[in-house]
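Sending over a structure as structure tokens; questions will come in a sec.
Every protein chain except one is present and positioned as in the full complex.
Take a look at subunit A:
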Amino acid sequence: MTDSKYFTTNKKGEIFELKAELNNEKKEKRKEAVKKVIAAMTVGKDVSSLFPDVVNCMQTDNLELKKLVYLYLMNYAKSQPDMAIMAVNSFVKDCEDPNPLIRALAVRTMGCIRVDKITEYLCEPLRKCLKDEDPYVRKTAAVCVAKLHDINAQMVEDQGFLDSLRDLIADSNPMVVANAVAALSEISESHPNSNLLDLNPQNINKLLTALNECTEWGQIFILDCLSNYNPKDEREAQSICERVTPRLSHANSAVVLSAVKVLMKFLELLPKDSDYYGTLLKKLSPPLVTLLSGEPEVQYVALRNINLIVQKRPEILKQEIKVFFVKYNDPIYVKLEKLDIMIRLASQANIAQVLAELKEYATEVDVDFVRKAVRAIGRCAIKVEQSAERCVSTLLDLIQTKVNYVVQEAIVVIRDIFRKYPNKYESIIATLCENLDSLDEPDARAAMIWIVGEYAERIDNADELLESFLEGFHDESTQVQLTLLTAIVKLFLKKPSETQELVQQVLSLATQDSDNPDLRDRGYIYWRLLSTDPVTAKEVVLSEKPLISEETDLIEPTLLDELICHIGSLASVYHKPPNAFVEGSHGIHRKHLPIQHGSIDTGESPVSTGPTAALDQPQVIPSQGDLLGDLLNLDLGPPVNVPQVSSMQMGAVDLLGGGLDSLVSPKPCIFSVSQILKKVFVRVFWSQVLLRLHCFVFLCSFGVIPTTPLPIHTPLMPNQSIDISLPLSTIGPVMKMDPLNNLQVAVKNIIDVFYFSCLIPLNIFFVEDGKMERQVFLVTWKDIPNENELQYQIKECHLNADTVSGKLQNNNIFTIAKRNVEGQDMLYQSLKLTNGIWILAELRIQPGNPNYTLKIGASLFLSLQAYRPIDRSSVYKVVLEGCQT
């Protein structure tokens, strides 16, 4: 007889029947009924309507019935808060029960009832339970504080429960200590003050004592907590390490990994030449290996972490490469991770074994895995120089298998090997060329084309080969097109006599028949180069290429150090810092590996800098300043590196034909954008590189956008500049700028995107129909709330009211009315912006006083919230300018 009977009730009146049974006189019947209710609940049926009947069953001595009712309560209290109050009394009573099990059960269940009204009643019983004589109750109460904090953080703080928790760290029972630590660490994740756990040597000692005696889960919490501590000197670090090391032999893999985290972190503090350092390193390796004999899920997490450890301290596992050999029935996610680590551990000593393995993997079933294995062979060749020859011959063997995706992947990595070891393995090119027809992936085709172009002089029929690719030029992917273009130009420079036709063909395909700006531009560059100065062209196109770097996929060292502090966490699985992805983790501060102190104890913790890091990011777009300032402040980001142009020398930039000779920067070209009324005037300077613009993007508060593309049809010569007038409209995307009249321009050419900004005089945005009806003006002026009004003084303006009015009208600021109050001229004016916002102004002019008073208000600011916080001083400036012109 099993519980499945609870599921087989007849549909009709199920709830009704349960209700009757719940109110049965017999205790046993009632228990059966509650069981049925729970069974229905677990499969997601709604049995909340039985709430009062179930709660009635709570008053019982039968522990199982009580537990079942509690289970029900936890599930449905939220949906029936008023009814749940009925249960409170019972809870409070249970908290006083002589049986500690009941006390603990009551306090535990109360914490799970996520109803505000109930939590208020929970405080007193909880306070008692935190000081209960029975450790079982205390440890349950400790967790309850964390539950409560989740529901009502403020109350927990007000009631002083956090202090009670801290006191529990000194508890005599290790389980209580562990739970208190766990509760505190959970709370600190959502708590603004993440340093809830004040770690001092006394506390640490207590934690270390508790570590030996508490359950495996408690050990994890304590170890994670220990890893946040910063020992004051190497002696303390060593003594902690000594006491943590036994945890490496725990059967629970999570304990082992948490211990590894503590040790990896504290290793930083130990002097490298000490005996203990070496011993500790040796001790770290076996447990890591053992983790790999666990369940596949454990292996996966372990492997992700080992990946970090191997990068930080390769010496730990360098002897153990064999444990990373792949078994055919490993899950794919384990296989891929193992492969990655194998490459990291590959060295001259073990390369033969590694290569034999990789070759074996290349015949497996899973295509993704096979590809990665082939790629791995290439990475080995690049990493271990002595093995390059072996790797190449292995790759050749693989190409002989004629398995399509293996061949393609092999060709891609062979290209990289050529880049790393030029002029060494060209003898295999013939073999590669045999497989030309079977290549159907862009990566592989591009790789092959690159090889043919690069070694055109050694391939007799290079022109034929490249020509064969040219036939379907427009169906190829961009990557292949670009490579083909370059390859044919290389070929032409090497064998000009036979290939003139071919190069003309490709240049015309690229420049005239293609819609792709990248391709067109590169075509133009080559065309120009070849037609103007073939010698320079040769220098540029056939220049020495920089060797490719050994390992491109290493994690950046500061990130690696941070991740080492997070071994065993989600961050370590994703190889991202925790603040990058954990939701609501504002409490997490960036962790750093401790820095080894000198012999003198500075007394200060080396850690906890963190939050300033984000502040000093380079500001790409200067928001203010004059034109020249803009140019000089421009930060174009990291130097760009596009293979085809990287070889060209980009020397100092002659900006304004000698005016700014001293400006030496990596910028290949500079723009200025100045302005004349509604036209934007673009001046383009070119440095030594011939470039063409691709596109031109405007961002502005007023949606200014050019209506025609940039009319630069021919590439610009070095140092050439041209002035262009562009008609603009205001229908473009609107983005709030600061200041409001800031215009940002982004220009893309084949090197990178460049950003510029300038200020547009606001008055160009005043429209001609900005004259408001008198009546409307009157009403609107009154309606403008005070906070939308501002006063401004215009100084030193010796004009009378009529002239001012006239001049302003020329700038589309219209005078609606004029009156004379107490000898002062009052001008009421209106203007309208292109985006439909009205601005009203009152100008007060006292004859003889050169200072005017301007009161300004905008009625529509309220309805257009987005514009509310704008800096309105720009508007005044315009008015001021208007006055003075």
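We adopt the following convention: a residue touches a chain if its C-beta (ideal position, glycine included) is under 8 Å from a C-beta of that chain, and two chains touch if they have at least 3 such contacts; residues count from 1.
Definition applied: contacts and distances are computed from a predicted model.
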Hidden subunit of the complex - UniProt protein name among "Signal peptidase complex subunit 3", "Guanine nucleotide-binding protein subunit gamma", "Auxin signaling F-box 3" or "AP-3 complex subunit mu-1": "AP-3 complex subunit mu-1"
Residue of A:Q154, A:N200, A:N329 or A:S497 in touch with the missing chain, whole complex considered: A:N329
Sole contact to the chain not displayed, among A:P287, A:P594 or A:G770: A:P287
Of A:A571, A:L593, A:I784 or A:L827, the residue in touch with the unshown chain: A:A571
Touch with the omitted chain, as defined above, among A:S48, A:N62 or A:Q400: A:N62
Per the touch definition above, residue among A:I38, A:V374 or A:A456 touching the missing chain: A:I38
Hidden partner chain, residues of subunit A it touches: 1-4, 6-7, 26, 28-29, 31-32, 35, 38-39, 42-44, 62-64, 67-68, 71, 75, 78, 99-101, 108, 111-112, 114, 134-136, 140, 143-144, 146-147, 150, 173-175, 179, 182-183, 186, 189-190, 213, 215-217, 220, 224, 246, 249-254, 256-258, 286-287, 289-290, 293, 295-298, 300-302, 322-323, 325, 327-329, 331-333, 353, 356-357, 360, 363-366, 401, 403, 406, 568-571, 573-574, 578, 581-585, 588
